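For chain A:
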Amino acid sequence: MAILEVTGLKVYFHTRNGVVKAVDDVSFSVDSGETLAIVGESGSGKSVTCYSLLDLLPKPPAKIEGGMALFDGKDLLTCTPEEMRQHRCNDIAVIFQDPMTSLNPFLTIGEQLIEPLIYHPDKEQVQTRVEAKKNAVALLDEVGIIDSHARFDCYPHEFSGGMRQRVMIAMALITEPKLLICDEPTTALDVTIQAQILKLIKKLQETRNVAVIFISHDLGVVAGIADKVLVMCDGTIRESGDTDNIFYKTQNDYTKKLLAAIPEGAKTQPNRTKSDETLIEVTHLKTYFKNQLNTNKNEENRFIKAVDDVSLKISRGEILGLVGESGSGKSTLGRSILQLAPTTAGSVKFEGEILTGLNAKKLVPWRRKMQMIFQDPYASLNPRMTVFQTLSEPLLYHGIANKKNIASQVRQLMDDVGLSQNQLRKYPHEFSGGQRQRIAIGRAIATKPEFIIADEPVSALDVTIQAQILDLILELVERHNLTMMFISHDLSVVRYISDRVVIMNRGVIIEQGDTEELWAAPKQDYTKELLAAIHMLIQSQNALE
Partner candidate 1 sequence: MTDVIVEGGSSLWKDAWIKLSKNRLALFGLAVLILLIGISLLTPLIAPYGYEAQNLDMGATPPSLQHWLGTDIFGRDMLTRIMYGGRVSLMVGFIATAVALVIGILWGAIAGFFGGRLDAIMMRIVDVLYALPFMIFIILLMVVFGRNILLLFLAIGAVEWLTMARIVRSQVMSLRNQEFVEAANSLGLSQWTIIRRHIIPNTLGPVIVYTTLTIPSVMLLEAFLSFLGLGIQPPESSWGLLINYGVETMEEFPWLLIFPGIALSLTLFALNFLGDGLRDALDPRTSKD
Partner candidate 2 sequence: MIFCSDRRSTWRQPITLSSSFKALLIFTVLFSLVGCGSRESNVSSGNKTGTLYWGNGTEPQSLDPHIATGVPEHHIISAVMEGLVLKDRKTLEPLPGVAESWDITENGTVYTFKLRDNAHWSNGDPHIAQDYAWSWWRALQPALGNLYAYMLFPIKNAQKYYEGDITDFNEVGVKALDDRTLQVTLNYPTPYFLQLLDHYSLFPVHQATIEKFGDADQRGTRWTYEGNLVSNGPFKLVDWKINRRIVVQSNPHYWDADNVSLNEIVFIPIENIVTEERMFRAGQLHVTSSLPADKISVYREAKDPELRIAPYLGTYYYRLNVRKPQFQDPRVRRALAMAVDRQRLVDNITKGGQIPAYTITPPGTMGYYPKSDLTFDPEGAKQLLAEAGYPDGKGFPSTEILYNTNEGHRKIAVALQDMWKKSLNIDIQLLNQEWKVYLDTESAGQYDISRAGWIGDYVDPSNFLDMFLCGGGNNRTGWCNEEYDHLILEVAPSMSSPKKRLEVFQQAETMLLDEMPVIPIYTYTSVQLVDSSVKNFDANIMNAASYKDIYLQVDQE
């Protein structure tokens, strides 16, 4: 029996420059105990659909134009605010995407957990604090938070990303909802933790017979968990049906495009003629940060050892993959090589020249030869500089171009990175994530560097855009004969792009070797565990084949 029946839902955004049809005539239904996955790229309207059910959209721009959403027979779209509070408290719960910002940093997680119980709209369900705390602690155990009683009074910032998402799940389930909406719950997490969270949601669904709507842009994730799938694009439903005939018998070309974009398999092109001249040599590099958290002077954990005695070589023309979970020190290693982070000990040599110890002035000529591409396309571009200014700054500063030929050089860069030249006057916020990353890449290659460090360049992008950027990077490495260090936590992306791979954990290199050899026969058990987490996802996909 369908617990939620949505027919003809229309949600439009009335912005200053015209009406945007975010959701245009969408109908679907979910039975209790069943998982419906809604898949689509960012901007396809998948989140807007679910949020409009619970009236969570900002009213002035958004407006529900039409349609009905029956939940247990009652229409959610036309109920009074009081009734809506009842629904939110008893029937429907939401798990949001980014655990970092979805928890109130000023209140303890315990307080945020018991809130819906002690302030319940209808009187008889109100619980006392003691009672509510008992339920909350039990639920924390269930979602896998160790010594939950002690952690009850801690603050969100004292939890890792994965732990916070578990708290969010507990918070959603505390009121025993009948329908659980998960809005990309694992996108912001590392791959190993992603697997654990998905397993947890699956288990909870079975034990509590809860209907789940799982929103995601990553088909790989959805494959393992969903019973039914809904593919959305530009506010409309392109295809819906059971999971296996969507994945394997689809006729719809949009779904095909989505499936093709999942990177898997080895690096296709043959290795270029890799010269054995070492471009970068790192010997016994150490980068320690003063540990803000405890300043008592006992030697042991006075410093955070981000990079702890790392030595490696990168030869010219090679793409070295650097893999590790968040907090493994891979970004710090990248920044230390480029002398952007103050190193504590050890040395970095570029073409035989020692860089560590040079002051800013002396470093400038080397800066020209080494560049960096950052992870967050939104933060790495100066919001108040046009694309033209961003690209022309390095060219002019390093004297590569002068007043006369600057315009043509910038247009050349735009072509290199595949952006149309008439967008030179625009500002970063007017571009999509993928386009911004192209600008950042353009800025990196502007000074015609020999060595580029890409710090998780694609992890913040949609899967289809990811593929295009990776191809762009490979093409640029080819054309400009660059050497690159590719830092990422996504193993399948690293496998797709890099010649050699270095595995890092807690500031130390665990293992390094050619990509395919490593994939075939990992020596260290940490690498095994990493690869296992990937296989789990792929197996569930293969099983269905």
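Here is the rule we go by: a contact is a pair of C-beta atoms (placed from the backbone, for glycine too) under 8 Å apart; a residue touches a chain by one contact, two chains touch by 3 or more; residues count from 1.
Selection rule: all candidates are chains of the complex that A comes from, given by their letters.
From a predicted model like this one, the values you see are computed outputs, not experimental measurements.
Asker: Once the contact definition is applied, which of 1 or 2 turns out to touch chain A in the complex?
Answerer: Here chain A touches candidate 1.
Asker: Of all residues in chain A, which touch candidate 1 in the complex?
Answerer: Interface residues on chain A, with respect to candidate 1: 16-17, 335, 338, 340, 360, 363-364, 367-368, 370-372, 374-376, 379-386, 388-389, 392-394, 396-399, 402-403, 406-407, 424-425, 427-429, 440, 443, 447.
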